[in-house]
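Here the structure is laid out as structure tokens; the discussion comes afterwards.
Yeah, one chain of the complex is gone here, protein chain that is, but the others are all in their spots.
Here is chain A:
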């Protein structure tokens, strides 16, 4: 007797795959929102990235103990947090709270998926730059927890002391017989973010800043004379072979590790890799290339509150009375490695030499713009810097075109 004829097997496979399809079809309908206000204990849902999920789960359990509010921490890829907030919050399926960097603020607010947070008096307990970073149209949209910015990282074997000036830095490199006086990543797509402290040292900024720390997107200042001076400098450095779009982030790091330059401008995220490579490094402020203070962009990470949350009271309590405390901010620092935004917690960890160096570089920093207009700026800005470095025309002309382009896009 033929137990499994081919025909029968085929039929079974067909039936099985139909069922699998049925399963996949209805599983999408099963992701129901569990945070119902009717339940005995309120439950708030938090979306966090891989670095912070475990730390948040720890602190959440003690929050639950003291308030009875359950906290469900869901680990998500940071990239998909933004996308999913935009698509799922309007459908009523998003979280109550989500982690994210401050430059999302404009986009998320314009899409109506986050709401302002009332930090009350606690606002002054945070580093000012971290509050400014989440200020969008006069309102604070998140509770900040960490600060990051680029600084000058040096190989102490080649350059034992922090440079006193840009020329001092270049000279030290020359004496050390280094191939590059400093390393600054650009890549084919451009990197105006890492380049910004150098640009601001020429007195050139993107937008004017309002007195309350928010950006005035209507007042574009990038195309002024100082900007053009920076463009010319950029072109000269490229001609000398110091700057090149061939130097991507990876190449810059590997050249630094190989000792081809005593200095690299980079952020705290690269410190673990450098330590692992067995390098003795120290961090200090970025010297000024153009005479004015070098102001890096300060990126701030925080917790956003969903506009559609049904648990606003529970969520606000979790944020202001809990995540905003020294203990939790320190726990998040230990997990993520980025200096905390709460001043008291910040001072505690600032004893670490690396944190101190980045703090020093960030003292003059300006918040990473959070206005939606910024995306038009990034594209043209990066492209213009790439064109200048690749010597594809007169630098001031390229810079001028860029400014006109950005203005045109913003006016639209």
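In this text, contacts are C-beta pairs under 8 Å (C-beta built on N, C-alpha and C of every residue); 3 or more make two chains touch, one makes a residue touch a chain; residues count from 1.
Going forward, contacts and distances are computed from a predicted model.
Q: If you look up the hidden chain in UniProt, what protein name do you find among "Beta-ketoacyl synthase", "Cell shape-determining protein MreC", "Acyl--CoA ligase" or "Maltose/maltodextrin transport system permease protein"?
A: This omitted chain is identified in its UniProt record as "Maltose/maltodextrin transport system permease protein".
Q: For the full complex, which residue in A:172, A:329 or A:387 touches the chain that was left out?
A: Residue touching the absent chain, from the options given: A:387.
Q: Quickly run down the residues of chain A that touch the omitted chain.
A: 1, 3-4, 8, 10-12, 14-19, 21-27, 29-30, 32, 37-38, 41-42, 67-69, 83, 86, 89-91, 106-107, 109-113, 115-118, 120-121, 137-139, 188-189, 244-248, 251, 307-308, 310-314, 316-317, 320-321, 372-376, 378-380, 383-384, 386-387, 390, 392-393, 398, 401-402, 405, 408-409
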